[in-house]
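A single protein chain has been omitted from the complex, and every remaining protein chain is retained in its original position.
Up next, subunit A:
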Amino acid sequence: MNGMIQNRNVFLDKIANRLGRDRKTIVKRPEWAYHPQDEVLKNATQDELVDVLKEQCKNIHTDFVITNTAKLSDSLKEVVNRYGGGPVITWKDERFDQYGLTKLMKEEWPQDGVDLHVWNYTKKEENIEKANVANVGITISDITLAESGTAVLFSSKDKGRTVSFLPATSIIIIPKSSIVPRMTQAARIIREKVKSGEQVASCINFITGPSNSADIEMILVVGVHGPIKATYIVVEDL
């Protein structure tokens, strides 16, 4: 159902009036004179982008792990152990199966006593309670920005927003194929979806490392409201 819009005409009329013209009903997005964003990491290969991402992780207090699908399960298990084990919360995402994590999630972790909650929208608020007490939140990057070291996450009913915010630590699995030079490419991918009639996700997170603040004497504190530690696990899926 459409939302209400109030006071619009008088408000916009005043703006047009101040600009010395009538209200505009058609404006074409201009051909911009400048395009500096196209020059960044132009022509970089996928391997070069992985190197850029790895280097940037040092700046954003994020551990970087690279592995292949065969070894992903072991890598993930190891990082979770390093973070002190469960409780773990994940999205409900078929990519976990594709990346061979079913055995870890359904057999190994239960055997090891690692409590796992998979986001289940039918359970409503319980998901948030689980995320709030979780030690590790695991998500998968939809688009990854090499330049800034950013994972782009699209929310949905199976992909709760708070999985990457409430747990004490965050692990983001990054398919190598998802890496692009910078935010420019992500913005274009999103726009293409919009233009083809797809509804943009209600929440898109561009996440760059753990939460931090320098509000006290400009001294950096890592881990304020969101995760205190973060690891990216890049999977060679190409």
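Going forward, a contact is a pair of C-beta atoms (placed from the backbone, for glycine too) under 8 Å apart; a residue touches a chain by one contact, two chains touch by 3 or more; residues count from 1.
Throughout what follows, contacts and distances are computed from a predicted model.
> Name the omitted chain as UniProt records it, choosing among "Sarcosine oxidase subunit gamma", "Lactate utilization protein B", "Nitrous oxide reductase family maturation protein NosD" or "Putative aldehyde dehydrogenase".
Record says "Lactate utilization protein B".
> Of A:57, A:136, A:190 or A:233, which residue touches the hidden chain?
Of the listed residues, the one touching the omitted chain is A:190.
> Across the whole complex, list the residues on subunit A that are touched by the chain not included here.
On the side of subunit A, residues 1-8, 10-16, 18-20, 23-27, 29-30, 32-37, 39-40, 56, 59-60, 119, 121, 124-125, 127-128, 132, 145, 147-150, 155-157, 160-162, 165-166, 182-184, 186-188, 190-191, 194, 199-219, 221, 223-226 touch the unshown chain.
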